[in-house]
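Contents: one structure, followed by commentary.
The complex appears here minus one protein chain, its other protein chains still in place.
Here the chain labels run A, B and C in written order, and each chain numbers its own residues starting at 1.
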Amino acid sequence: MSFNTFGHVFRVTTWGESHGPALGATVDGCPPGIEISEEFIQVFLDRRRPGQSKQTTQRQEPDQVRILSGVFEGKTTGTPIQLMIENTDQRSRDYGEISRQFRPGHADITYHQKYGIRDYRGGGRSSARETAARVAAGGVAQAVLAQLVPGLRIFGYMIQMGAKHINRARFDREEILRNPFFIPDAEAVDEWADYLGAIRKNHNSVGAMIELVAEGCPAGLGAPIYAKMDTDLAAAMMSINAVKGVEIGEGMAAAELTGVDNADEIVMGPNGPEFLSNHAGGILGGITTGQPVVLRFSVKPTSSILTPRRSINTAGEEVEVITKGRHDPCVGIRAVPVAEAMMACVILDHLLLDRAQTGGRRGQIG
Amino acid sequence: MSFNTFGHVFRVTTWGESHGPALGATVDGCPPGIEISEEFIQVFLDRRRPGQSKQTTQRQEPDQVRILSGVFEGKTTGTPIQLMIENTDQRSRDYGEISRQFRPGHADITYHQKYGIRDYRGGGRSSARETAARVAAGGVAQAVLAQLVPGLRIFGYMIQMGAKHINRARFDREEILRNPFFIPDAEAVDEWADYLGAIRKNHNSVGAMIELVAEGCPAGLGAPIYAKMDTDLAAAMMSINAVKGVEIGEGMAAAELTGVDNADEIVMGPNGPEFLSNHAGGILGGITTGQPVVLRFSVKPTSSILTPRRSINTAGEEVEVITKGRHDPCVGIRAVPVAEAMMACVILDHLLLDRAQTGGRRGQIG
Amino acid sequence: MSFNTFGHVFRVTTWGESHGPALGATVDGCPPGIEISEEFIQVFLDRRRPGQSKQTTQRQEPDQVRILSGVFEGKTTGTPIQLMIENTDQRSRDYGEISRQFRPGHADITYHQKYGIRDYRGGGRSSARETAARVAAGGVAQAVLAQLVPGLRIFGYMIQMGAKHINRARFDREEILRNPFFIPDAEAVDEWADYLGAIRKNHNSVGAMIELVAEGCPAGLGAPIYAKMDTDLAAAMMSINAVKGVEIGEGMAAAELTGVDNADEIVMGPNGPEFLSNHAGGILGGITTGQPVVLRFSVKPTSSILTPRRSINTAGEEVEVITKGRHDPCVGIRAVPVAEAMMACVILDHLLLDRAQTGGRRGQIG
Partner (left out) sequence: MSFNTFGHVFRVTTWGESHGPALGATVDGCPPGIEISEEFIQVFLDRRRPGQSKQTTQRQEPDQVRILSGVFEGKTTGTPIQLMIENTDQRSRDYGEISRQFRPGHADITYHQKYGIRDYRGGGRSSARETAARVAAGGVAQAVLAQLVPGLRIFGYMIQMGAKHINRARFDREEILRNPFFIPDAEAVDEWADYLGAIRKNHNSVGAMIELVAEGCPAGLGAPIYAKMDTDLAAAMMSINAVKGVEIGEGMAAAELTGVDNADEIVMGPNGPEFLSNHAGGILGGITTGQPVVLRFSVKPTSSILTPRRSINTAGEEVEVITKGRHDPCVGIRAVPVAEAMMACVILDHLLLDRAQTGGRRGQIG
């Protein structure tokens, strides 16, 4: 039922609107005895924080997380963890027009139609600000995973922004956190910056493609048939604002492959089975294989733009909508840390789920 | 938790293995007083049934559904509906080798690793035969939707099979159910048949892309943030065997669009808001707009092929695997009725979910 | 949401009506690798089976369970287990009157009011026959518990039937399964038989009280705040047909106790903490203490009786209702194996739930 909750065992409920007093996440089902602090979580939030470069919204939010419950003397107690982020930079302004107009491509009209009422200030609940709460919850998941699966490493990066693609030949993982685009391609940074600058100057916005990888994910996670790892990852990504597509491994390209080409052949390595390729993206039958989990998702261009577009208002009158305010020209950029947080939550959730059913034991090979 | 259940209110639990005595679906939460019969459901099952053309597995299964509960004097009573399909064509054979080997690209190895035991006969629980249960449940959903949303029409069709694409200029909806590929392009049928024949002769298989549309879906369905309509549809598609990617509206292509191009402008029509385009695929902010819901998903090539591939067995020995037996050379074909069934279930589920929270009332425009 | 499902991880969905072709239970989340057979489950069903003595309904049902899925070569596979019991003794008869009348004290009227339609044959879904499905599912839980918690022993017994109470001074656990009342008091059996015989001859029925004990239940099971062990046990008992009250430990009598009297003092025994009393009934703060879990529940008298009672029919006309047919004069008797099954399911569910969150580790004392 859970409109605003995700997860089976590690359950995260986010709450809050863009311009309300605060937003946050209620995290239930967290294992006890895990070291955690506001500082640890803050690192993840700072990556997503707006106003850090010209490439993202100029809204200045410290996004300072407070842990209100569930942690005692620096450790989780197994009770719900409440993570609160106060909204501080809610510019007071006249919402007159925007409160009655529906931005094309935005959730304004559907929230109005469904609920008959909407908090129009900054997009209310449909604002991408909600994702700050996910990132905070993801920080908790990362702390638990660091203790339970020490070798796991989750990282995302942009591979495309509009007409620009990274050059995989120059792939450098260390570069990802050094540039404002989260791209693993140092040479492309300036070019992307110019490209996005021109987009912004043209009162336009642009879409993006993100790739997400989990290395060191144990085999055996994922619960067929309707709580498969790929099913839950697809749902997690698709739930992020503006995401329009998700693919695992070969993804959409699998439609043109043959079975001979797509087979990931297996050999016996010193530590167990080894796959000679990873067309599957680390998941077979909804269960992880032990290979890297690899997925990609697309983010549509920001719908709030300065270029006038035709629309209607609540009175049913036709209007031209120009969205002023502080909006990311490419929302895909800040989707990177959000997606990492979602993936951390999903993997942890399946780790706990698997402990429940199988006790974490594994069938032997050899 | 619900490993084998999907849906929030209209909840479907499937059960059964490929070569066990039977398989089926337990449908809970169905509205009462809906006319339903085994014959009505059978129509959907017959579309998915194997052995009907050269293009699908030659396994002969009548796939005859029996309603064991929840229906009285031809109407649903609001209690759980048990739909059972007996397995009849389970060829007795020697499973010696296959019981110990892992087919590359198949769930054999992950089920073994997770559970330490697997029903290897015909793929057991991971077999695509499980999807027959979904189609039966989808039949129930279709019966309810026919009464509650008379104008709704859900239909899927293949748009790509390996190197072959349909020609959208020849799109003919009536053609879909007339050919074994479920393609809306009569002229392409022979060409596709030749192509797939060659694939099969080469002991190979091939992937596919399916498009799925819901016309007449009311506005206001979908529950942000984590039970969005697109989120639930993505999960539903990704849960189907062999699916590797899902996209809504512009989908993965949204990554290269600009905000100006992607905006679906709105005007006021005689019956309310009208959109001038549908880049969004009928969903904004996770809630339906009233436009057609449009999605696509890819299906990887069948992993069970006659071409030898390298793999290992349960003893950890390296082996060459050749999968004999009756396998679809393109599992994507029969995924069409399965996807329609899943979409019917998801839309009905959200209709009921929306009745719960909003009572089905809608915010006015104009 | 789960109208017909109980359990968090070990999830049981029952389906079926009294006079339909079959009824059963879909069991999801069962650990893999557990030895199980139809014979093992049948033992539990046979205890609950009608027609075995004069004290219960004369309906003759073999209640033979079939495992349709989830078990392979005698072991659970981790996939859903479908348990089906075919209805064989559905006497064909004229339901004319009963189909339109509402028995006082029965669910006839509320099912009619809620759903607008009901399967009136033998009570349909509201019949106590549904509990056969629970007993079958409980058999699966017992098999898992036998492997995971070898020392656990769950047993129930009647302590009261109308005006008759057992004499606890004569308590003999071995006696419980030797008499048709499931009472631990051999000397009382004849007296109870005479008493119930007189009730039946008077076209009457009578209520009952059952006590249920789990010995050897490990400490640490139960998940505060809303999935407490006592909360879930109370819900499980209250869900059984005709149950009107549930209490744990001192139960309703706790209202008259003082804190000094009610304290279960603790000393240090050779194997850890030992309690000097068990007013708590083995549960503190919703979590098991390691002491025996003790609860009691009341069952109201059968509402289907031969004595005429005033009621109305679907046309709104006042009528006198006499319920013919084969009804237990005391439904409490057969509630004993049903309650044991429910307790087995709840304890197993919490064992798995605890594995998920804590990994089954325990805080040390001393």
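Heads up, the rule we're going with is that contacts are C-beta pairs under 8 Å (C-beta built on N, C-alpha and C of every residue); 3 or more make two chains touch, one makes a residue touch a chain.
Everything numeric here is computed off the predicted structure, so don't read it as measured data.
Participant: Considering the entire complex, write down the shown chains that touch the omitted one.
Facilitator: Output: missing chain touches A, B, C.
Participant: If I consider the whole complex, including the chain that's not displayed, which of C:53, C:88 or C:113 touches that chain?
Facilitator: Residue touching the chain left out of view: C:113.
Participant: With respect to the chain omitted from the figure, which of C:180, C:207, C:292 or C:325 is a touching residue?
Facilitator: C:207
Participant: For review purposes, identify every residue of chain C that touches the missing chain, sorted by number.
Facilitator: 1-6, 8-9, 14, 102, 104-107, 109-117, 125-126, 130, 160-163, 199, 204-209, 219-228, 230-232, 234-235, 237-239, 241, 244-268, 272-273, 276, 279-281, 283-290, 296, 298-305, 307, 309-312, 314-318, 332, 353-354, 357-358, 361-366
Participant: Where does chain A touch the missing chain, residue by residue?
Facilitator: Those residues of chain A that touch the unshown chain are 1-5, 7-9, 11, 13-17, 20-24, 26, 28-29, 32-33, 66, 68-70, 72, 75-82, 84, 114-119, 124-125.
Participant: Quickly run down the residues of chain B that touch the omitted chain.
Facilitator: 1, 9, 29-32, 78-79, 224, 352-353, 355-360
We adopt the following convention: only the chains that are shown with their structure count from here on.
Participant: Compute the centre of every chain as the mean of its C-alpha atoms, then state which one is farthest from the centre of chain C.
Facilitator: Looking at centroid distances, A is the chain farthest away.
Participant: How many angstrom lie between the CA centroids of chain A and chain C, rounded to a whole number?
Facilitator: For chain A versus chain C, the centre distance works out to 45 Å.
Participant: Give, as an integer number of Å, the spacing between the C-alpha centres of chain C and chain B.
Facilitator: Averaging C-alpha atoms per chain gives centres 38 Å apart.
Participant: What's the distance between the Cα centroids of chain A and chain B, rounded to whole Å?
Facilitator: Whole-Å distance between the two chain centres: 26.
Participant: Listing for chain C: what residues touch at least two other chains?
Facilitator: 1, 9, 29, 32, 78-79
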